[in-house]
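Note that one protein chain of the assembly has been removed; the remaining protein chains are unaltered in position.
Here is chain A:
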Amino acid sequence: MARAAVIDKPQPLGPDVTTGSAAGRHTRIALIGNPNSGKSSLFNQLTGLNQKVGNFPGVTVDRKTGSAQLTPQHRADIIDLPGTYSLYPKSLDEKVITDLLYDRGADGYPDFVVVTADASNLKRNLLLFTQLADLQLPMVLALNMMDTAAQHGIQIDVEELQRQLGVPIIPMNARKGVGVTALKIVMAQELGPPTATFYQPSEQLLPMIRQIRYYFNLHNDYLALHYAHQGDRLRFLSADDRAYLSELREKYQFDSISLQAQETIDRYARISELLLDVVRVTRAEQNESTSNRLDRVLTHKIWGYLIFLWVLFMLFQAIFSWAAYPMDLIDQGVAWLGAQVKLLGEGPLIDLLSDGIIAGLGGVLMFIPQIALLFAFIAVLEESGYMARVTFMMDKIMRKFGLNGKSVVPLISGMACAVPAIMSTRTIENWKDRIITIFVVPLMSCSARIPVYTVLVALVVPDEKVLGVFNLQGVVLMGLYLLGFVSAVLSAWALKSILKAKERSFFIMEFPVYRWPRWKNVGLTIVEKVKAFVFQAGKVIVAISVLLWVLASYGPGDALDQAEQQARTEATRQQLTPAQTENLIASHKLENSYAGVFGRSIEPAVRPLGFDWKVSIALLTSFAAREVFVGTMSTIYSVGQDADMSTVQEKLRAEKDENGQPFFTPARAASLLVFYVFAMQCVSTLATTYRETKGWTWPLLQLVYMSGLAYVLSFVTYQLLK
């Protein structure tokens, strides 16, 4: 363990490291700080677009890493740790910090840490700092938001603070990039452990601490104390290690809760004392009133909700109308590309490329504008501090349904895509609230359902106005969204009474002051989310498109050749034109392909819902991702229909049932729409739920519950409307 040396006796970390035995190794730096202390802004300033999002081992917390050019010769790997108030984790997110910092053998154990602190709120921010300092981690303190502090009339004697804390301090304003250069210079230098200690464990604990230090070969008393407190929760400890710690706790009658409480109180006392000489407040509570005045309107019992409704309305507009233009462009671009490839020649490979791969890529790229717009909205709401107000206003309502004020964000995100939405439930500390939110999020109509909805709604609902102003198709679309929302809320309410709580529900959170969003942060959020979608869900969608193309183009044995022969014989007998013959051949081929066999085998099960084998194929492929429905329908019909019919809609409208009547009657379309509102048809969502709940129980329940609901309600719809 070469890295251990860094802690015990600091070694040069600068450019000269590359000349030593660890040639080419970058300095590893961890960013840590309170929530809302500007940590993410600083991370964005340091790394820009050189960011990667991964996972911490064993848990599903985002692991954001990036690289920064500190000096022309010196690069550093930077890891952005989740925001926390202390080193005693209260949530899964916070646990990854202790798992990383308490295990010197950990992959990615940092050479030193950069602690961000909000200068306008120094006392509370220093709590975490003093804990880190007592671990004797080499560190630098980024004293952030100096401008806000100045506005609040808070003056900080940085030199004196530096003397008291015993670490280098860089006053800065990360949102505007002020102080970033100075910080980089310090970060490129050799840093030793802090010289001051802030808390001494009491005398009675020392024998126990010594035993732990000896057993685990630890370099520091305070770290040993944390092993005693958190032994059961540290991922890297073996069962034997945990048993040993629990024995020690028993032996020394270690009362973790009251010791923690006393430690926090002692630390605050020490910090208050230390800040007496450092901080001078000349003019208090000025800024609070600006935020308060805004809150009087934005959280008003009438205006507050109206404004929130208006924000939601704008969000819908963005996803539906604004996104349409870039989506059309992407659609046309992909169609053009496919056509260009076809010009190159003929053959199965060309077909695979244009009808399989390029068509599938189109299906992925189509969603980028919507995802980008949605996350632009969410990022602005988060950055400005408004999201906290939404949580504040909605908590009591959401709680009635077993949800939490914090569930509003995942539910709204669920309208774009359940995958990031389920990932965003991590902010909900309470297990029960979190599980319920995860469970119902996929019932919210996601953007992948939009193509299905729009195609089918436009097919059977006339494009006319109701009450003179509203577009009828739009009203129906809204109704589908409401149906999803209502079912999500009712399902949550049902689950609330079934599930037993594992722990107390904490709601307490910091209520940030209003701020102008930083566009750089918004932009980086968009890039991150789009990347996540393209590379995670996108892979599945392209793979399924290709698989689908194979299924529809090949059949068991020589079934396709026989189908062609049979079609030709039939065509000759009926004296069809060459074009009609081609159609007949294509449709016979599809019927006999693997996809046709597949669709036919489940047709009896879905016939009571009004679906035939062609729709069955689309239902099956949709289980990989809903948006595949449209692709499947177009594949099925472009193989089996006239080539000059360009859009899927026209193809569907032209489809006839066995009596020669239009196949897609309002009853059939309604049944299909209802099915898509409820059915769990997304492998990516199931995979995300599996990852987030660490087991197959919840994803399987989700699959069974939602698909069962879809089947029953579609059945009822079709039978009633038929």
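Criterion: a residue touches a chain if its C-beta (ideal position, glycine included) is under 8 Å from a C-beta of that chain, and two chains touch if they have at least 3 such contacts; residues count from 1.
Operating definition for what follows: contacts and distances are computed from a predicted model.
For the chain that does not appear here, its UniProt entry gives the protein name "Ferrous iron transport protein A", which is one of "Methane/phenol/toluene hydroxylase:YHS", "Oligopeptide ABC transporter ATP-binding protein", "CbtB domain-containing protein" or "Ferrous iron transport protein A".
Residue A:Asn121 is the one among A:Asn44, A:Thr65 or A:Asn121 that touches the chain missing from this view. Only one residue in the set A:Ser258, A:Ser497 or A:Gln661 touches the chain that does not appear here, and it is A:Ser258.
For the chain missing from the display, the contacting residue among A:Thr65, A:Thr299, A:Ser413 or A:Thr525 is A:Thr299, taking the whole complex into account. Although one chain is not drawn, its touching partners on chain A can still be listed: residues 85-86, 88, 90, 120-121, 123-124, 127, 257-258, 260-261, 264-265, 268, 284-285, 288, 291-292, 295, 299-301, 304-305, 388, 391-393, 395-397, 405, 504, 506-513.
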